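Of the protein chains in this complex, one is absent; all others appear in place.
For reference, chains read A and B in written order, and residue numbers begin at 1 within each chain.
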Amino acid sequence: MNPWLVLGPVILLLIVLGFVTYAIFFERKVLGWIQGRIGPNRVGPWGLLQTVADVLKLLLKEDVTPKKADLALFKLAPALAFIPAFAILAVIPFTDTIQFADFAVGLLYYLALSSVTIIAILVGGWSSNNKYALLGGMRSAAQMISYEIPLVMSVVGIIMTVGSLNLNEIVEAQKEVWFIFPQAIGFVVFLIASISELNRTPFDLPEAESELVAGYHVEYSGFRFAFFMLTEYVYMFAMASLTTVLYLGGWNAPFGLTFIPPIVWFVLKFGFIVFFLIWLRGTFPRIRVDQLMQFAWKVLLPLALLNILVTALLKEVPFLGKFY
Amino acid sequence: MLRTEEMLLNVGPQHPSTHGVLRLVVKIDGEAIVDAEPVIGYLHRGTEKLAEDLNYTQIIPYTDRLDYVSAMTNNYAIVHATEQLMGLEVPERAEFLRVIVMELNRIASHLVWMGTYLLDIGALSPFLYAFRDREQILDLFNELCGARLTYNYMRVGGVKWDAPPGWIDKVGSFVEYMQKQMVEYHGLISGNEIFKQRTKGIGVYDRKMALDYGLSGANLRVTGVDWDLRKKQPYSIYDRFTFNVPVGKTGDLYEKYMCRMNEVVESLNILQQAVNAFPAEGKIMGKVPRVLRVPEGEVYVGIESPRGELGCHIVSKGKDKPWRLKFRRPSFYNLQILPELLRGQNISNLVAILGGIDIVLGEVDG
């Protein structure tokens, strides 16, 4: 048996855990800088071990389960949320050589599997037997299902251009021009929908602190809470990777700067998207739940459809056609 | 037809956006509010009753703790009422100092409101920007009277401390700094489309309703009623300054926000004038007897606190302690309209509307 079959995912898990640790740290630092503060700086040099300490604290905490919760589901939900989040990482091509599974319907696999988490959130919100959690779970389900549609629709333009659902081929197709340029409308729709899928500001309604306290994970504590947190940031990792792969040319170097290794390019683009997400969080207020739905169905979906139409039309135009 | 059930949701007293210990018992149908009932009293300390056992100087530190976001105006309410009843003259310099600290406190209070309101709506950074700028005001107060929140600064007949050297200039430079900051706030918040979406056309009530509920302050002015006690019943030396009273038209949350932001600008105007006209010297305490025996009688004074009409009603029986003291606490009266505004709204609008009223629980509960 190929040892990489086992070792690879373990290494990836460690990398992802490292990313989550430092994404949380980086988020807190950037928010601090935006707000005229220093951010965490007490644990370790420059506060680098802050998240480690936080996670250790969570692990040591008592595992509180509400008396009237549906125990089986309550315990299942965090695992159910995390497994698809990690599983989708398999298809992301980090560079032309680092990828775990290269199969024909990679994009479809990603989009389909990521929606399983909605069920976990709903289960978690419902089984907690808490009104805030229930409201958060319901909001979450409604929001994520609604935004799944523009998200899928917005990438159809790319699929039409490349003629494949394979993420490797999509990256290969961006050797000349990144899809962010010909697919500008699609990119905007994808970006907005992906932020919404990630439940991040300005679409962080499911866990709207000021309204629902913490939303679906209000009753979770300790390790189970850590799992939900982990899921959230693993999705951030996955979504930033996917955005890089789909629209920013993946590992491709811009302006022919090929002497810099592809993985560095990938990390740079990826890091920029993560920073952008945090930057948004530091700036925007939260959108309201009914406006959120209207926005998905009345603005984003028509835009995504328009993008498909434009792509289909431009494909036939002589000069522009080569970009599509 | 699907059978739906109404659900009783307890918002508070431990909830991030009830601004303290307000509890709302909300009946909801899905996310729509059917009915809401505020439950208050978690922070009741019985200030009015306590005051019956305290002499007039001792009451002043207690008023600091009513509306703890703008303690200077509370200080002024009690000392002003006592002075009225005793017929005391207050030196000019003391009046100037009082106006300066009250207007600074109004700005501080509106900044707190603005920051926490944006936090309610979901924006994180404006809160810290607002507190960063408020910090400068608190530092000024700290230098003037030795405390950042519970000032205990005014005394019957004057103020406790004269301005330390250079303090007035610091106020002047703060005014300039703040005028620059206002541009940043407008850029960050006022033009933000999401903020507009969240606040425009929400929580609307008309002039009649506002008057019926006895609203005051920005909550009243937002419906177009030009009512500011600093103009209508000038107290202290407010008649010497020129300033506008910002009023709204439609009475929605966005206008409430704009009203309060414009009030900050007007307060800066007043401060500018007060700093320029500040008397070079003079006493800070008038002729006050050593033991304050207030003649028998009653007095009511209303002053414009950041939240509305702050009234102080003293009934004296000629002792050194009031026989009965009553504060008309604006947050308490403004809160009464909440159930009316919440009916039929969405849960997300709950925090936006509640935040828009600008309550301070120390004042609501008294």
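Just so it is clear, contacts are C-beta pairs under 8 Å (C-beta built on N, C-alpha and C of every residue); 3 or more make two chains touch, one makes a residue touch a chain.
Criterion: contacts and distances are computed from a predicted model.
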Protein that the absent chain corresponds to, by UniProt name, given "Cytochrome bc1 complex Rieske iron-sulfur subunit", "NADH-quinone oxidoreductase subunit I", "Acyl carrier protein" or "ABC-2 type transport system permease protein": "NADH-quinone oxidoreductase subunit I"
Full-complex contact with the absent chain, from A:34, A:107 or A:242: A:34
Of B:82, B:109, B:125 or B:316, the residue in touch with the unshown chain: B:125
Residues in subunit B touching the chain absent from view: 54, 57-62, 64, 125, 129, 132, 135, 142-147, 150, 152, 160-161, 164, 184, 187-194, 196, 285
Residues in subunit A touching the chain absent from view: 30, 33-38, 279-280, 282-284
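By our rule, only the chains that are shown with their structure count from here on.
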Distance between the centres, which are taken as Cα means, of subunit B and subunit A, whole angstrom: 43
Subunit B contact footprint on subunit A (complex, rising order): 31, 34-37, 131-132, 135, 139, 201-202, 204-205, 208-213, 281-291
Of subunit B, residues touching subunit A in the complex: 7, 9, 15-17, 31, 118-125, 128-129, 132, 188, 192, 194-195, 197-198, 346-351
